[in-house]
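Complex shown without one protein chain; remaining protein chains in place.
Coming up: subunit A.
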């Protein structure tokens, strides 16, 4: 009772202050005649020069590209920083009706999996490719969480060019983590499952979790020149949940660290069952040693069944191949390859500082943030400071590897990134703030509220050797009153924070697409100069491409009709097609003959059971259509391409099945000036 009164006494002045602030802002909003509501929590930390810090004048470019995952939309969105302007949405695991990705014949194969066509996924973590431990701006790797997949986006085109399914994985959450020179991209399973060692999971009782469930960590080799992925091998690991990972750097360069939870191996009601142990584990794997063991014949092999889909550069067409086996290592057979470090209570984020010496583990249920020392870990391994073992994997003593703990950082620590100036920044989900602390003495030096409940935070390069310590982006899980209300479903919010000074300063709120879980950012000049403006028509190797109007034609083979068409401002060739019959499968292969920047043409046909397709200059894309009724069907260009875009249209005549109307096609009544023919050889 006594203490309660004391608490009230100390809290009273604060409460009074809060009320004063509230009254102040109420008065302010009254004086702003329109009465439009402000977000409940107006940023009192907002500095007066915030507007100029994020203002990118019309026609000027942003300083950085940022890539925010879309979470449950299966896409990546690209924002300019510091303006927070949305630049592009890149479809990865989801069909995208806007440009035909996953709908047209060329890109459908990207979404093939061993479960069939899966046109959606939950995309959590983007990771930029690396050279010497820093981002190099060539590719972006992303994970598909639900149907385990890893995808690669080419930053020359900002298009998804490769998707690989991950076998023996269930919930590819702990993914994808590139090593310092993209030697490997590493992907761990979130769910452990009873592997049948034949490429599937066994039909076992769920009671048997503890005995039969296992996890896997995949090592995907990356071609240093082209970026192509190849699953080199897996490590079969104890049946925990593998949450997140990050690679070492400098002294710890050979290592990758994984947070795990559910070391209790609970198979049901995990919110309780997986929260019993006081400590779970940080798993440390020496990937170089693993690769060495793999080479030295420690590998086992088992049957598998997984899809690998690649976009061919010349044909702009994706092709699937099915892989039939996978090689794996068992940690118990590979001494020195894997260790477990006890980490408090269901840890989430694992982040390694730019020097590579400190591993920061954010235990979302823990009251302190433990910071491990890589040097101490090396000593502990040397001195065998073990605390038993788990499935043949040595467990290191907590105290022997700990540098120290950040005390009372806030509630619900999730993720940490670094500014390269000796500071770490941790997101606090429960207390809804970002906390800045010093790596050397682990003392909290600043905190800033965010609106509301931040998940991941990101500093450009903040997970690499060379952070760009000027901005921090907080990706918040709850939006509530930050923007004009839009019904029950609200855009998630991101907040840009200036971290160049001693005190963090809130600069900007910007709404995001779906649910960003994590992001990457890179200085614009590492990416922008390589951006492709259009595809060269001469290099178009699509088998159905018409590289000039004279190559356009319509042919029938049985009940399949191929229309090889061209589009150029402002007409299709042909734009009159006859002789199609009900029940035919018609493929419109449309080649965009334009060789100029920013002149896409779209293509759509009335009644087609698919999306339009948007064709970039120099490319060929195919729309499939099965007409169901006789009649005349219009087709048209869907992208406002020119002053005569509205005229860019045509007709297809569909006759009854068995009709004797011959295949006929034309453009214009007489030969006209056709610019497409003009300069193409």
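One rule holds for everything that comes next: a residue touches a chain if its C-beta (ideal position, glycine included) is under 8 Å from a C-beta of that chain, and two chains touch if they have at least 3 such contacts; residues count from 1.
Throughout what follows, contacts and distances are computed from a predicted model.
Between the listed names "Carbohydrate ABC transporter membrane protein 2 (CUT1 family)", "Copper chaperone NosL", "4Fe-4S dicluster domain-containing protein" or "Acetyl-CoA carboxylase biotin carboxyl carrier protein subunit", the UniProt record for the complex's undisplayed chain reads "Copper chaperone NosL".
Touching the chain that is not shown, out of A:568, A:586, A:614 or A:652: A:568 (per the contact rule at the top). Note on the undisplayed chain: of the listed residues A:147, A:423 or A:595, the one touching it is A:595. Remark: the residues of subunit A touching the chain excluded from display are 536, 568-569, 594-597, 643-644, 647, 672-673, 675-676, 678-680.
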